[in-house]
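Below you'll find the structure I mean.
A single protein chain has been removed from this complex, and every other one stays in its place.
Presenting chain A:
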Amino acid sequence: MKVGIPRGLLYDQYHPFFTRFFTELGAELAVSPPTNRAILDAGIQCCVDEACLPVKVFHGHVSCLKAQCDLLFIPRIMRLYRGEYICPKFCGLPEMVLNSIYGLPETITEPFYADSMAGLRKWALRAGARITRDRRRIKAALEAAIAEQLRFKTGYDDQGYPIRVALAGHPYNLYDTFINMNVRKKLNRLGIGVVTEESMDEEEMAPEVASLFKKPFWTFARKTYGFISASVAGKRVQGIVYVSSFACGIDSVILELVRDRIGDFPMLVLKIDEHTGEAGVDTRIEAFADMLERSGRVEDHHSPHGQRLSCCESPV
């Protein structure tokens, strides 16, 4: 039995859990390669046009895997934390895929509630039954998968750069270096280190989130808002780089909340979509780097030349 796992959406965050679970059950795994142009093209071709880029990319991964596995895993992630939801596109992901891509093998699409042990167990028994009838083995696989996930550390925390920025956005936009044109590498090259929300404790975000007029409905919104606000309040970074996929509804809300909180603190919003030309992204990143660098210099600038502060001192 070969289980196919598409390397899209929350794969980067939860692959230790899912891969360990299916391996423990004795399944062989087929994982699609990191996103590339062929995958992007396939996704755009088969996915409904209204979907956001990461959902299209997920479709691309599925179409790349469909002939290589007997059982395809399409996670229907409903909830990660108690009392919260994630983007509705995750709940309907299996339907989108099943109705858009022909020639799929059997699929696992059981709803996944990760906010309680009971929820996880329910998912495991249903999903696991597709591979084995041995319930004890399924329960053991679940334990092993949870332990594997808890050991897993992810996220960026670059050290040793003169400037540091918070890199924010949905994880699948931040860690898919193809669709974000490797924004981290581009920033690093300009002397800017990045830090992501995984390097911040939830306790540190909590007071920021609690100060909102109501508790955010979405997990992504809570975490991203908490991370950005706490990074700015704690003076951990000199700027924010927010990677957002075009037409993302949740981002449109988060960005308004964030802007309201941080005022004129430097923030660059990078909208990503299907284009592969990098000139637009490069221009924005370079200009943002210039801005951070120059404004930093003005603050502690005591030039004997008086008026001419920094405009002509750029290290080109």
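Just so it is clear, a contact is a pair of C-beta atoms (placed from the backbone, for glycine too) under 8 Å apart; a residue touches a chain by one contact, two chains touch by 3 or more; residues count from 1.
The rule is simple: contacts and distances are computed from a predicted model.
> Which name from "CoA-substrate-specific enzyme activase, putative", "Butirosin biosynthesis protein H-like", "Phosphonate-transporting ATPase" or "ABC transporter permease" does UniProt give the chain that's left off?
"CoA-substrate-specific enzyme activase, putative"
> Residues of chain A in contact with the chain that isn't shown?
Answer for chain A: residues 33, 36-39, 178, 181-182, 246, 259, 264, 266, 271, 273, 276, 278-280, 282-284, 286-288, 290-291, 294-295, 298, 307, 309-314, 316 touch the chain left out.
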